[in-house]
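Structure, as structure tokens:
For this depiction, one protein chain was excluded, whereas all remaining protein chains were kept in their positions.
== subunit A ==
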Amino acid sequence: MSSGLRFCLVALTVALTCLTAHAFAKKPAELWSFFYFDGTAFVAGRPAPMTPFVALRDGFLPVVETRDERIREVKMPEGTGALVGICYVQSHGGKLQAAGGVDPVPMLPVQVLSGDKAVAAVQSDSNGFFIVNLAPGTYRISGNNRFTEVTVVKGKVIFAPLRVGKRMVD
């Protein structure tokens, strides 16, 4: 077998591999990535059943759901990004037994500020989550007199866990 033909065969194999992988990547089941809030940060994976999770997909707004079949695709507006966050109260301590943990805070007003100017106002949902679609830029997310700073990038989704309170349990 000539070296030219051998090179062509290798190139063809690599191309087929890439195409297969690309096609595989486009399967609906693989389109969404799943994350959940573990008490301190959003981590990849699935939480316990019926616990809210965040589903992400390139070019679409994030979805907070408890069941896969309820995920609805909403295109992210051109030239924007999105953030998904959760408002929560963190507990520490326990003299008699460990009492640490996290409680989501539902229906809490959350403001998005660019400099000192409010650019969006949302309210956390019944599980404490909130989603905001924004133009690229740096923002301060405010809830219950606490702030966190985030940078929104075009076409991307970023996470913004917002601790809005702390409880010392003894």
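FYI, a contact is a pair of C-beta atoms (placed from the backbone, for glycine too) under 8 Å apart; a residue touches a chain by one contact, two chains touch by 3 or more; residues count from 1.
Keep in mind that, in the parts below, contacts and distances are computed from a predicted model.
Chemist: So which of "L-serine dehydratase", "Peptidase MA-like domain-containing protein", "Peptide/nickel transport system ATP-binding protein" or "Amino acid ABC transporter permease" is the UniProt name of the chain that got left out?
Modeler: Hidden chain identified via UniProt as "Peptidase MA-like domain-containing protein".
Chemist: One chain is left out of this view; which of A:98, A:121 or A:135 touches it in the full complex?
Modeler: Answering carefully, the residue with contact to the hidden chain is A:98.
Chemist: At which residues does subunit A meet the chain that is not included here?
Modeler: On the subunit A side, contact with the omitted chain comes from 14, 17-22, 24-25, 33-35, 40-45, 58, 89, 91-101, 103-108, 126-127, 144-149, 161-170.
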